[in-house]
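Below is one structure. I have some questions about it.
Here the complex is missing one protein chain, while the rest keep their positions.
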Amino acid sequence: MKLVAIAVTAAAAALLAVGASAQDTAKEIQRYRDMIAEGSPAELFELDGETLWKKPQGPKNVSLEKCDLGVGPGVLKGAYATLPRYFKDADRVMDLETRLLYCMTTLQGRAPEEITKRPFGSADKPSEMESLSAYIAAQSKGMKLEPGLSLPKEKGSFELGRAIFFQRTGAWDFSCASCHGQEGVRIRMQDLPVLYKPQFARPVIATWPAYRVSTSQFVTLQWRMNDCFRQMRTPEPTFGSETTVALIHFLTVTAQGETYNGPGIKR
Amino acid sequence: MNSIRRALVAVFVLGLVRPLAALAAWNKEAFSAKSAGDALKNLGIANAQPSKDLTVEIPEIAENGAVVPIEISSTIPGTTALIVVIDKNPFPLITRFDFKEGALPFVKLNAKVGETSDVRVLAEAAGKYYVTTREVKVTIGGCGG
Amino acid sequence: MPGPMKMRATLGQGFTDVRVLMTHPMETGQRKDSEGKLVPMHFIQNLTVKVNGKPVIEAQTSQAISRNPVFSFRLKGGTKGDKIEVSWVDNEGESNRTEVALA
Partner (left out) sequence: MKILALAALMVALPAGAEPTAADVQNVLQRDLHPRGQAGMDRLSQDAVQRACTESRDHPSAEVAKSLQAGEMKSISFPDGDLIGDWKKGEAIAQSGRGMTWNDKAGEPAGGSCYNCHELSPKEMSHGTIGPSLKGFGKKRGTGNDVQHYVYGKIYNAKAYTLCTQMPRFGPSGTLTPQQIKDLVGLLLDPASPVNQ
């Protein structure tokens, strides 16, 4: 939004002029966040997601209602709060979107290429994954985040995620920790949570996926990983790859125990 | 705007003709106005008095101008309309809510605020106008890429 | 076809709280798409709230209402079973409506 960009200087100057202390600013921004959280358009995406969950699709013309998200076929209540976790049928750790991809291919008989052609939508046209994520995540509201960590493959996934988090790579030598490894710093005006520390990861992870007001889009953790890699100037991570799942797993384990409070609303 | 239409608008404003649709119509002149003053003039509003009974809840700092929440409630007896004007927006008039028997003069909405600006909220009660003004500052975050 | 709407009405102390979400792009006519073309203005202009068929709120809105609008209202009193209806019309003549019965 160009309009807003132009406003930056003026806003900043005004902030300086009133001599607002950093604390007051933080308090006011928190009030802003609380106010917008009260009426989140995320619910509109939940409605779309419910329709998609129940809609027969693919060569087998069946819905996703028999999809097992980890707590039994078709069980949605609390399912999101247990992800990522190991799935025996696929013999790998999966996050929500990767599991949905699995169900779409196995239950509905659809080609993964067709499903992942457009995994991230636009404000005008959300993707299937986004709407489904909104619908499914909403049914874990109020439950504690308990991603899998007891099985060897779950431990391996968590360890891999942590190692990727600190890997310096890409054209600009960044790791995830380049931005998310230092307390009290920000990019432009955006505060950066230190995501390998539980106290910072908890409130952040407990509100993903989320409606993003700056783009009017519903965004998922697969999208968040993808766009961070883009800004790190690396090649693109494949949707549902072990790399993205391991990172999401690492972040979610770091936030474990937090009460899920999404789908959230982000700047 | 042609003269016939201007005359018709004038007639509506004077209340000489009140077709059912009049209230529900969209006030093109007021919404197309490029200054807060012109917008208010087109709504027939003059001499709005500051009032403590017109409560406006709005964050002082908005992280994103695309969504700025505004909550308004009026305890001024006989409030029949609430109006929102954002001075620095390209088209300052944001909305006009008319309340009839059965509704309380309360509304919460999200507006786009282009840059740091005064936000004026007006109430109409028994043919008089009241106003509360708040400033909202707009910042930006993120990688900017 | 317009996207979904969602409404929630809760009986409070002496009034009814109504919150309604609408799917709408609320295009200002100033935004450019990914190909750099201006997206034409497209926004909700009129909003009506009815209780048991009787209009209680009539609103006019500009393109500066945020995308995917959210509105909260308060209605006087309220009885179980009251039918609350919200409808909108945009500048292209498109419209949508939703209703709930007060529980």
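Here the chain labels run A, B and C in written order, and each chain numbers its own residues starting at 1.
What we mean here is this: contacts are C-beta pairs under 8 Å (C-beta built on N, C-alpha and C of every residue); 3 or more make two chains touch, one makes a residue touch a chain.
Note that the structure is predicted; figures quoted are calculated from it, not measured.
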**Complete:** Touch with the missing chain holds, among A:S63, A:T82 or A:S178, for A:S178
**Item:** Contact residue for the chain not shown (choose from A:T116, A:T215 or A:N261)
**Value:** A:T116
**Request:** Spell out, residue by residue, where the missing chain touches chain A.
**Result:** 8-9, 11-13, 15-16, 90-92, 101-102, 105, 112-113, 116, 152, 156, 159-160, 162-164, 166-175, 177-179, 182, 184-189, 192, 229-231, 233-244, 246
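The criterion applied here is as follows: only the chains that are shown with their structure count from here on.
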**Message:** Once you draw an edge for every pair of touching chains, what topology comes out, line, ring, star, complete or other?
**Reply:** complete
**Complete:** Chain-centre distance (mean CA atoms) for chain A and chain C, in whole Å, is 28
**Item:** Averaged-CA centre spacing for the pair chain C and chain B, given as whole angstrom
**Value:** 17
**Message:** Two-or-more-chain contact residues of chain B, please, as numbers and ranges.
**Reply:** 66-68, 71, 108, 110, 112
**Message:** Where in chain C do residues touch two or more of the other chains?
**Reply:** 30, 66-67, 70, 72
**Message:** With touch defined as at the start, can you tell me which chain C residues reach chain B in the complex?
**Reply:** 15, 28, 30, 45-46, 48-49, 51, 54-67, 69-76
**Asked** Inside the complex, what are the residues of chain A that reach chain B?
**Response** 1, 3-8, 10-12, 14-15, 20, 25, 28-29, 31-33, 35-36, 38-39, 186-191, 213-214, 216, 231, 267
**Prompt:** Which positions of chain C touch chain A when the two form their complex?
**Reply:** 3-6, 19, 21-23, 25, 30-31, 66-68, 70, 72
